[in-house]
Each structure stands twice: as structure tokens, then as C-alpha cells.
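One protein chain is absent from this view; the other protein chains keep their places.
Chain lettering (A and B) follows the sequence in which the chains are written, and residue indices restart at 1 in each chain.
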């Protein structure tokens, strides 16, 4: 029997990396607690002489009106794009048809368009659909441009599931939908977790579409976060406090869906 | 595969909406961009008269665009390599049944939750040569110039630029890797957990060492995941904008400039819509060059 990697070594390496990862977070937190006149490049490492929470209250009061918009946007957009991605991935990996590889590549390619260059036709199109300057319009946009990446992720997760499992299900009389519901969906829960992490984070933090397709009271929180900065003087303490506040929902998602990373779930269903 | 005709119809029904949407929102809009890139639209007034490839030629003759191409190539290679290796390493470590798994996982994911605009500034401070991490590094006798260096490693003159690895780009790679590794970690972790326990057990029973188990069983199983990681990170690195915009801007002598920044400036500052569209088209064409081999490879595997 071979031994697993020695535990203490694992912890030492992980903690070393953690420290590196926390370094910028330290600067963020320390800066957010300083009053503006104490902030300068030379004193970035120093702890604040007195803890000043005013930047948090300033940031919170400016972000609060937009926060619900972000939830209305991100939750449906994340779930819909995950669902579409999973179905596309299912079809493109397990129900291949003539030219399905071409379809896959064509969908995949959509990931690479630089969004700055297509804003004008997008605005015109959404206006024609009556979706311009509305959250449903923004959801729609994110779902469409999320399709390539979610399809890619699911297709590659499903590629690992042995075809033999599908064959035996078919022999048992299961059809397209049953196979999806009984086999593929439960197997891809860690895939859903990853897609949810990705889509939630990206849509939550996305700025370009948000600022171009919506105005004032429809705007998500990321626009409000950017608006904490003026065009001339940037109050870094407020900006960083705001960034930490705006990151909390995403962090919550990581903690919530992270639970479903557990191994037992998968091992069990593979055996079943 | 056994074919049931109703199943076949279902599968088409499920994928059709995506195909139509992508057709309009990706290919329709790309065509529009392509059309603009061949036009004379160089002010706020749309002017669709045909300019041929003039916009493209001007770009390729441009010092800044040449520097952009160099920067993107090296940024992409270094960034993807680092994210894939770090992600895999951390995933394997976290997968060792350790205590506090979720703490570590969330800690590495956390940077991704932060807005690029803010992390860009934090890294700008951290890697500022006169303060930041150099205060620590100086104690061991190092004082790298990070992103203010205008040096190009292994440079050979091509066109108007020195072609090589710009030292400044390494600073950006560090910041970008810090922000994105969490995601590749999550993907590899999901991949590791998708590998049936039986496979590993079987290998262990055969007396494989832990290293051999990873090399022969686990890493090959992760290959499709690596493919996804590479493609996802490639689309990030080709379109990276906010982070660089906040962290260094185009940089002295354009050592940290990238096509997305240039496109933004060309289109919205200089109101040169045609050249902006041409930059977008060049990006897309270069992507196509990389995706087609991927398609061919997939075909061969089937």
C-alpha cells in the first residue's frame, strides 16, 4: 500500500500559499479602515492608527439601493445559463449528431468576442425587443453570452461519464429526458457548483454590459461600486470598503454551494 | 449509440434555441464588426464606405499594436501555464482529505469575488518598486522593478519593436494568476471528485505508488478539464481589460498594453470605430487559429 502525501507537508504548502493569497487582502482591509488623509503609498503596510469605519458606512449607503437589482439579475441569469449549458453539454457529448462538433466549436467561439465591439448592435437589438434598460434585458444578455462557457464546462464534465452507463439505461427503457434527470444531472452536481461559482461571480462583477444597457435605478451594484470613485480624486478607503462589501454575496455563494463539492455524493451515484 | 427517433428530436429541440441565439448575438454581431472594420468610420458619424484593408494595414504598421501583440502572446502563455499548474497543485493538495478543506477552498476562491478595478489598484501598490513587497524583498537583496521596467527579455528587433518577454508583463501575470487560480482550482477539484473511487482503489490494489496513481490514472482523467481551463483562461487573457486598466494602464513604452485597451481607446476615445473593429477582428481571427486544432483533436479522439 502506497502512502498518501504526507499530511504535515500538505498543510505547510497550503498555508504558505494562503499567506501569499492573503497579502493583497490585508492591504485592502487595512486601507479600508483608514481615514482618507492617512492613505499613501508609503504607508500602505501600516495598521491604521485609529480604526475608522466611516468608509464602510459611506460605501454601504451608496451601494444599498442597487444591491437588490444585482440579486434579481444574478440568480436567474446564473441558473438559466447553467441549465442551458448543461443541456447543451449533454446533447453535444452524449447525443452527437452529424456536425455536432462543428456546432460545439461554433458555440465555443462566441466566448471570444470582445464585448466592447458589439455594444452598438446589442443596444439597438435589445431596444427592438423592448428589453433595453431593464433587468430582464441584462439577464437575457448574460445568458446568451454565458452559453459558450457553460456549454464547454458541461460538455467536458460529461465527456468523462462512461457511455456504457447510458447504454444500460437505454436498455432499461429510459429516454432522453429520464437519462438526463436520473443519471447526468446527479452526476454533474460538482459541475453545477463550478458553473454557479463562475457565472455568479462573473455576472455579479460584470461592469460593461451593466453600465451600457441599464440606467440609474435599474443598475446593478457593480456600477454603484465604480461610482464610488470620482473622476479626479479617488477615495481609496471608501472604494476598498465597498469592494469588500460587494464581495460578500459572492463569498456566501462559495460557502453555500461549496458544500456540494463533497465526494460521497458522486461516488455513491456512480456505484448506483 | 442506439438511436430512438423521438429522443433524437428531443435532443435537437433542446439545443436549437442556443444555436439560434448564438447565431444572432455572436455571428450576426461579428459580421457587423467585420463590416465596420472594412469601412471609413473614423469619427462619430457612421461612414460605411468601403476602405478595404487599410485599417488593418495601419494597425500592423503601428508601434503600439505591434507591442500589444507581443504582450498578449507572452501574457497568455505565462498566465495560462501558471493558472493550470497552480490550480492543479492546489486541487490535489486540498483533495488529500484535509481538515479545513472549505476554508482553504474559499480562501483561494475569494480573490475572484473582488472587483478587478480594486484588485488592480492593490497590486499596483504591492508591486510598486519603491514601496510594496520590495520593502520585504530588499532585505534579501532583491529589488525588482516590476511593472515600471521597460526591459524586454531575450529581445530581438522585429518590425518597430523588441520582440521578447517584457519584464513588466510578469507583474500583471502575478496579479491575474492571484485572481483566477481559485477558479481553475475549483474546476480541477470537481474533476478529481468526478473520478470514480473504484478506479483509484483498483490502481492501489495493483500496488501503484501514489505518484504513479496520479501520473497514470488521475492526471489523464483530468485532461478534458485542463482543456476547459486552457480555453476559459485564454478567453480571459485575450480580453483582459479591467485589471490592466486599473493596475498599470498601457505602461511606459506600451510594455503592459493589450489589444483590448487599445481597442477601447481607439473606439471610444479616438472615435475611430473602424480601427477598433479591426482590432476585434484580428483578435477573433487569431482565436480561430487556435480553436480549429482543438476541434480537429476532438475529432481524432472520437
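In the analysis below, a contact is a pair of C-beta atoms (placed from the backbone, for glycine too) under 8 Å apart; a residue touches a chain by one contact, two chains touch by 3 or more.
In this text, contacts and distances are computed from a predicted model.
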{"item": "Protein name as given in UniProt for the chain not displayed, \"FAD-dependent oxidoreductase\", \"Probable sugar-binding periplasmic protein\", \"YjbF family lipoprotein\" or \"Integral membrane protein\"", "value": "\"Probable sugar-binding periplasmic protein\""}
{"item": "Contacting the left-out chain in the complete assembly, out of A:13, A:29 or A:79", "value": "A:79"}
{"item": "Selected from A:11, A:26, A:45 or A:71 as touching the chain missing from the view", "value": "A:71"}
{"item": "Hidden-chain contact residue, picked from the options A:13, A:229 or A:255", "value": "A:229"}
{"item": "Residue of B:158, B:270 or B:296 in touch with the missing chain, whole complex considered", "value": "B:270"}
{"item": "Among B:71, B:124 or B:184, the residue in touch with the chain that has been omitted", "value": "B:124"}
{"item": "Touching residues (missing chain, whole complex) on chain B", "value": "42-46, 63-64, 124, 128-130, 146-148, 150, 245, 248-254, 264-272"}
{"item": "Chain not shown, touching residues in chain A", "value": "36-37, 40-42, 69, 71-72, 75-76, 79-80, 116, 119-120, 123-124, 127, 130, 132-136, 139, 185-186, 189, 192, 211-212, 215-218, 223, 226-235, 238, 260, 265, 268-269"}
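Simple rule for what comes next: only the chains that are shown with their structure count from here on.
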{"item": "Cα-centroid distance, chain A relative to chain B, in whole angstrom", "value": "16"}
{"item": "Of chain A, residues touching chain B in the complex", "value": "1-5, 7, 10-11, 13-14, 17-18, 20-25, 27-28, 41-42, 44-45, 84, 87-88, 90-92, 94-97, 101-118, 121-122, 125, 144-145, 147-149, 151-153, 156-157, 159-160, 163, 166-167, 170, 175-177, 187, 190-191, 193-194, 197-198, 201, 204-205, 207, 222, 225-226, 236, 239-240, 243-244, 246-247, 250-251, 254-255, 258-259, 261-263, 266-267, 270-271"}
{"item": "List of chain B residues in touch with chain A within their complex", "value": "1-2, 4, 6-8, 10-12, 14-15, 17-19, 21-22, 24-30, 32-33, 90, 92-94, 96-98, 102, 104-119, 121-123, 125-126, 128, 130-133, 135, 178, 183, 186-187, 189-191, 193-198, 204, 207-210, 212-213, 221, 224-225, 227-228, 231-232, 235, 238-239, 241-242, 260, 263-264, 267-268, 276-277, 279-280, 283-284, 287-288, 291-292, 294-295, 298-299, 302"}
